[in-house]
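All protein chains of the complex are present and in place, except for one that has been dropped.
In order of appearance the chains are A and B, and numbering begins at 1 in each one.
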Amino acid sequence: MQRARVLIRNKPGVFDPQGKVVHSGLRRLGHESVQDVRVGKVIDLRFASGSPDELRARIERMCSEFLVNPVIEDYTIQFLDEE
Amino acid sequence: MNNLDKRRFAASHGVSDEEYERVLEVLGREPSMTEIGVVSAMWSEHCSYKSSRVHLKKFPTTGPQVVQGPGENAGAVDIGGGLAAVFKMESHNHPSYIEPYQGAATGVGGILRDVFTMGARPIASLNSLRFGAIDHARTPYLFHGVVGGIAGYGNCVGVPTVGGEIYFDASYNGNILVNVFTVGVCKKDEIFLGVARGVGNPVFYVGAGTGRDGIHGATMASAQFSDQTEEKRPTVQVGDPFREKLLLEACLELMKTDVIVGIQDMGAAGLTSSSVEMADRGKLGIRIDADKIPVREENMSAYEMLLSESQERMLIVVERGKEDAIARIFDKWELEWAQIGEVIAEQRFEVYEKGELACDLPVSLLTSAAPQYDRPRKRPAYLDALKPAVIDAPDDLGQAFVELMASPNICSRASVYKQFDHMVGIGTVVRPGMGDAAVVRIPGTEQALAITVDCNSRFCYLDPREGAKLAVAECARNISCVGATPLGITDCLNFGDPTHPEVMWQFSEAVEGMSEACIAFDTPVVSGNVSLYNASFDKDIYPTPTVAMVGNFSRLLEGPGRAQGYCDASFKGEGDRVVLFGRTDTNDIGGSEYLWTRAAQLGQRPPRLDLELEKAVQRLVRDSIAQGLLLSAHDCADGGLGVTLAECCIGAEGHALGLNIEMDIDTIARADLFLFCESPSRIVVSVREADLSALVSQAEAAGVPSTVIGTVTALPRLVWPGVLDLPTGDLQHAHKHGLSRLDA
Partner (left out) sequence: MKVAVVVFPGSNCERDCEHVLENVIGASVVRAWHRDHELPKVDCVVLPGGFSYGDYLRAGAVSKISPIMKAVSEFAFSGGPVIGICNGFQVLLECGLLPGAMLRNRSLRFVCKDTFVRCATERTPFTSGLSLGEVLKLPIAHAEGNYYVDAEELRALQDNDQIVFQYTSGDGEANDGANPNGSIFNIAGVCNRAGNVLGMMPHPERAAEDVLGNSGGAALFASIIHTL
């Protein structure tokens, strides 16, 4: 079993209203050391098989077709330990 | 598990020793674990109404307008044109305290299903919310969660949330109330019932898959909160409004075919209560094969499947031979479906698990043989300790007025209802904040309904009988203020721990008071819900018998604006005359918001209600609206005449007007009490100058006291020479920002 994780965040420069609210919440709680907060989405995928390279290419296609809106979002792909 | 362990297990799920003996006696054997689970759920307060049933029998439930009375998923009244309004109110108090967003969201989901399972497309929802004191540490979290949950669910399904009420009081610090109401409309001869008929007919499960969420939710709602409540989090259900919307459309599509024998949503106690109740109504039995139940978690036992309260699921008995319709329609809507059982002749609830009979109980054990208690009642001692109100006149009446407008129980709810889609369905004629009741046009017709919800629990605490009467009276007044005629009510009876004799006394008094008022207004109780154990650390909430009322319009709605069959609350223009109908008694200060905010007192008694006067005032206003005489109508409720006049000046759209009060101050001993006492049966109306004398003579003919209050001014100031001179803007600003401290 191969597990992959797609992390999606608003692009730099695109307003992240959730991040802003979480940031001010943290500051209210006294966590003033926090400089910036961005809130994103996690999409976990499980595959029966496939090499990381091959899977990466497939996931990139999924992202550009569907999972990510390139106008506002960026993403990164991580591979997790096999189960 | 040995027999002693079973007994303990049953006790931990709310089945008392005595009740367990009763199970043994009826069954003639030891129940299985699964059976104990089923019994505990069906005998829970939430499902069995065991402490309340003896009292609920007192409600008036019949009348020529009643199409469906209590006992079904929702009640229904005839609204003319061959149509019925199907409605009900439900509480989701305990789940909402534990997880406010999901608790409130799934409450909305449940009430929507109760209505569409009857074949009625929901057209509007209301809610009645009670939180702890506004400065209590947990209140902002609970408030935002509940409001967000109602918005998240209702908006997505596309049923407008068109009104409601919100109160803050320390009585609810440890136990909030979330009551949700939905009304739908269908042809009155096309109502579907939750009944299993026809031996051999297949039983279908449709909707979302079953998970472990909400197992024993009904039992949880039948006990007090304690330190351990936090640990009960895993039982909270998660709502999926998208799935609900699909389920709604699929069910309504299926209802256009001729395949349905009976249909019921899986609410509290899930598959168990839906099967058992359907079997009971049909005087037959149901056999279920648990292995066929669609699940979304692995290795679920029959016990878990029977007691899960996973959301967005329905049970349908289909006419044999017509099963194909289920596959066609539920596949189209991408929902789970499975034939999980059949109707059987024996009046038993049988569940098979891996070929073995895991549950084999007589239906009657779970329904008619469920325990019923006439619990001890005792007049609470606190009533004798109540003291008459003592309140000095304020040094600055204007300042006191502004402060009252900002009170969390009086100020504007716009920040809340703006989060609710209150316009979807293009039926909302009188929007939230615009009038005393919401007015909703019925799609595809020129007919309209008026709906409202009300309860003043301080009044109920001071006198549950009078308080409950006042709640019904205010609902009827609200309906009348928009020009509609009251037709029927539904209720949520939220009370404390029924093992406290004082609570059962309050309950019994409230039911009697409501009954008396319902008879007076000819508004039978057609559905409702009881929520007990609203207590934390042995402290009971104020008795809160929330009433929701539906009314209709004798004339068709003709169009917008003024004097065309309905009314809203705001003054319309300069020179219009303002008249008060009804009688003001400055001794009616007990339980008032003014007394509470200024003196932190409750007083000794709620305002006195004269049902005959109330009816006369309401009839007068309805008739005057029908004749096109009135430009606005707004009742005097929380905050009294003063707040009503201020709200009429502010208006919903923010085009503030002013008012010149022309009453002779010399006849009034205390201006503050005159403005802020909460005498019922009073309605402020405005008319064109030319219509004033006609209106006053109509009032006289109707035996209704009327007082000319003054004249609407373009200058946005509330002026009472020698008494008061306030910019409407000051009142408006206080009113608008009263809830903003919840956002801090």
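We take it that a residue touches a chain if its C-beta (ideal position, glycine included) is under 8 Å from a C-beta of that chain, and two chains touch if they have at least 3 such contacts.
The shown structure was predicted, so the numbers you read here are calculated from the model rather than taken from an experiment.
Asker: Among the chains you can see, which ones touch the chain that has been omitted?
Answerer: A, B
Asker: So which of B:G82, B:P443, B:G628 or B:G703 would be touching the chain we can't see?
Answerer: Answer from the full complex: B:P443 touches the omitted chain.
Asker: Kindly state which of the options B:E45, B:D169, B:E353 or B:D421 is in contact with the chain not pictured.
Answerer: B:D421
Asker: Looking at B:A41, B:I98, B:L246 or B:A279, which makes contact with the chain not pictured?
Answerer: B:L246
Asker: Considering the entire assembly, which residues of chain B contact the chain that has been omitted?
Answerer: Interface residues of chain B facing the absent chain: 151-152, 155-158, 240-243, 245-246, 333-334, 417-426, 428-429, 441, 443-444, 557, 559-561.
Asker: Tell me, which residues in chain A touch the chain that this view leaves out?
Answerer: 10, 13-15, 17-18, 21, 65-67, 69, 71-72
Here, only the chains that are shown with their structure count from here on.
Asker: Could you please state the distance in Å, as a whole number, between where the Cα atoms of chain A are centred and where those of chain B are centred?
Answerer: For chain A versus chain B, the centre distance works out to 42 Å.
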